[in-house]
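Report on the following structure.
Note that one protein chain is taken out, while the other chains of the complex remain in position.
Chains: A and B, in written order; residue numbering restarts at 1 for each.
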Amino acid sequence: MARHAPVSHAIAVSSPRRRPPIPQTGILVWLKANLFNNAHNTLLTLLAAWALFVTIPDALRWMVLDAVWITDDAKSCRAAAGACWAVIAEKHRVMLFGTFPYDEHWRGVLVIAIVVGMAVVSAFRRFWSYWLFLGWLGAVIVVLVLQLGGIFGLAETGTHEWGGLPLTLIMFVGTVVGGLPVAVFLALGRRSQLPVIKALCVGTIEIIRGVPLITVLFMASLMFPLFVPEELTIDKVLRAQIGMILFFGAYAAEIIRGGLQAIPRGQYEAADAAGLGYWQTTGRIILPQAMRIVIPALMNDIIRAFKNTTFVSIIGLFDVLGATSAALQDPLWVLYAPEAYMFIFVLYFCFCFSMSKYSERVERDLATGRNY
Amino acid sequence: MDSANSNDRAGAPMADNYDEIVQFRGVNKWFGDFHVLRDINMVVGRGEKVVVCGPSGSGKSTMIRCINRLEEHQEGTIVVDGTELTDDARKIESVRRRVGMVFQNFNLFPHLSVMANLTMAPVYVHGIPEQEAEKQAMELLERVKIPEQAWKYPGQLSGGQQQRVAIARALMLQPKVMLFDEPTSALDPEMINEVLDVMVELAEAGMTMIVVTHEMGFARKVADLMVFMDAGEIVEASPPDQFFERPENDRTRLFLSQILTH
Partner (left out) sequence: MRPRLTLDGLWHNLGFRGLLYQAVVIVLVIGTAAYMVGNAQEAMQKRGIATGFGFLDAEAAFAIGESLIDFRPSDTFLRAYVVAVLNTLKVSALSVVGATVLGGLIGVARLSSNWLIARFASLYIEVFRNTPQLVQIIFWYTLVTLLPHPRQALSLHDWAFLSNRGLVLAWPVAHGAYVWAAFAAVAACVAAYGIARWVDHRRRRTGQAIPVFWLNAGLVAGLPVVAWLIGGAPNEFDVPKLQGFNIVGGVTMSPEFLALLLGLSLYIAAFIAEIVRSGIQSVSRGQIEAAKAVGLGRVDLYLKVILPQALRVIVPPATAQYVSLTKNSSLGVAIGYPELFSVNNTIVTLSGHTIECIGIMMAVYLSIAFSIAAVMNVYNKAVQIKER
């Protein structure tokens, strides 16, 4: 290409690194960039600040300054202008333990500690091993012993006396632990080549997913006695648990199915070529990979399962919500129901929020390629 | 170098420097406290091709993104086709209409057909009737050699085809300057040449081009000026013969040795 001497040129200069002339960091810069960076943002900031100004002092006064914290006489709450947190002090035993015998509440506390402790330990990957699995088995046995009593000198307590946070936690763990295998089988069945099994699984999944949880629970707990001979009775808590397991299983099955679909055909082909049968392929090769993929989506379902334990209050079990509602039937304290509900609101929030943060961390780790 | 004195009038259009279509004078940029562009002084002549190369993190992408204000500079002046780049939105808009950009990741609109991708800007920004824009689009598609893909969707095209559509999209506005930010880095090897061929044809037709790339064969063929950047500053800038045969700076030599052994 014929060229004249090009006009383009550049000067190679080596200057030292220095700080920006107008500071790019610092609190004033941050304020300007985040709160006041243009006309309508400035307006919004001012509106928001005004709203905070108007509501926060009153809210604080109600919640803290004028509030009554401890009293056993409901009348002093009436006299006060602020919140009556005393209702929590007064009723917290019932709210947290339901109708469990008062003297045995220490067993409930142990149950809570064991379940929460095992969950926290399971959150760290470093502890994942056969020992952890055995640990969970042991925890389940200990929890059942504590809740049922009757041996080791513990007073016997039937499942109809279970309640409060131990019941919520037991139902939650039971739902997830029981529901995951159900979900796996439904997902595999839906992908099966055998038309009868596939049709059954599709039907089950779609019907359970198409109806509200409350109908599944009602069917499990109230209709079930109809379908079995009158002599055979199944424990109410167990019936509710089965209903929750089926519901969770149907939803989780769809998520797992998505994971199974994401496994490339090549994996199946390689396993076939190596001579592995259906169950071996599925169990050793396909499922481990699929589960890893769907863990973030499953976490959402798991958190939802925790929130769904509240539904059992509708069929007459005294989980935290049911026990609280029952406790508030007391005419002396019924006026302060909002405070009591706020308390369990915060309780549920703590559990769900921590699980939600954990699941975000899991998602981040998976995205950055750390093996799970 | 002879235009140095008249460029010091800040804000005044450089009418007497018609030949210089892009001018960087003492440009500095910071990301937070990190000094990412240090004292960039560069002039690009009308109709000429400047190839910018350098290791990753050297600031070369940041520099050419300053030309159409996708990045803002904090110090110094940048003048494009007589208009200085400041915070004035109308000036920025006016510059963007005269500068076309091709991205490493093509950035086509996947929900629109190839034709709609091409006609979006002329119709909605310049108010050109759609029929005229479509005619012009077909001409450009023929120029980049994929007229038969006009009604397909980007997801149905290969990477090389998508990038050629992206080039055609940038050309629709008849820009005075074309910026290329590593146009072939995201392509499979067998598709690199079809894109480079289009760029060579563009160069031979007289377009002003500023290209950030590692494709040294292309650079040798087409460039009027090679600019080597490292750690935010211009280390060496010279015509290709001198740049490849007699690099002056050690860092340039090191970079060339790493890149040319392939």
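We adopt the following convention: a contact is a pair of C-beta atoms (placed from the backbone, for glycine too) under 8 Å apart; a residue touches a chain by one contact, two chains touch by 3 or more.
The structure presented is a predicted model; accordingly, all values stated were derived computationally and were not measured.
Screening A:11, A:35, A:121 or A:263 against the full complex identifies A:35 as the residue touching the chain left out. The missing chain, though absent from the display, is touched by one residue of A:71, A:122, A:215 or A:267; that residue is A:215.
Listed here are the chain B residues that touch the chain not shown: 68, 70, 93, 96-97, 99-101, 103, 105, 107-111, 120-121, 123-131, 152-153, 155-157, 166, 169-170, 173.
Panel shows chain A; residues 34-35, 37, 41, 44-45, 48-49, 193-197, 200, 207, 209-215, 218-219, 223, 226-230, 303, 307-311, 313-314, 321, 325, 335, 337-338, 341-342, 344-345, 348-349, 352-353, 356 of it touch the chain omitted from the view.
The rule is simple: only the chains that are shown with their structure count from here on.
With each centre defined as the average position of its C-alpha atoms, the distance from chain A to chain B rounds to 51 Å. If you check the complex, the residues on chain B that touch chain A are 1, 19-20, 24, 30-33, 35, 38-46, 48, 50, 74-75, 204, 222, 224-225, 227, 232-237, 239, 249.
On the side of chain A, the complex with chain B involves touching residues 1, 3, 6-15, 17-22, 24-25.
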